[in-house]
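Heads up, the thing below is written out as structure tokens.
Excluded from the complex is one protein chain; the other protein chains are retained at their positions.
What follows is subunit A.
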């Protein structure tokens, strides 16, 4: 199936979970990433169980603390 991750369309295995996608995408500091699916935030405790569907739009939002 195809999903969109960070604006890019990707082919992923059917029923991939958010946790699996985080691993596959090699997300840095995975324990602190915020994830939205179709413009709704998913709670961290649901990452392992939440399966994505064909056409889902996923965004990873990262802490970025620099500025000085």
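Assume a contact is a pair of C-beta atoms (placed from the backbone, for glycine too) under 8 Å apart; a residue touches a chain by one contact, two chains touch by 3 or more; residues count from 1.
In this text, contacts and distances are computed from a predicted model.
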#### Entry: Per UniProt record, name of the chain withheld from view ["Energy-coupling factor transporter transmembrane protein EcfT", "Iron complex transport system ATP-binding protein", "NADH-quinone oxidoreductase subunit J" or "Thiazole biosynthesis adenylyltransferase ThiF"]
"Thiazole biosynthesis adenylyltransferase ThiF"
### Message
For review purposes, identify every residue of subunit A that touches the missing chain, sorted by number.
### Response
6-7, 29, 31-32, 34, 36, 39-41, 59, 61-68
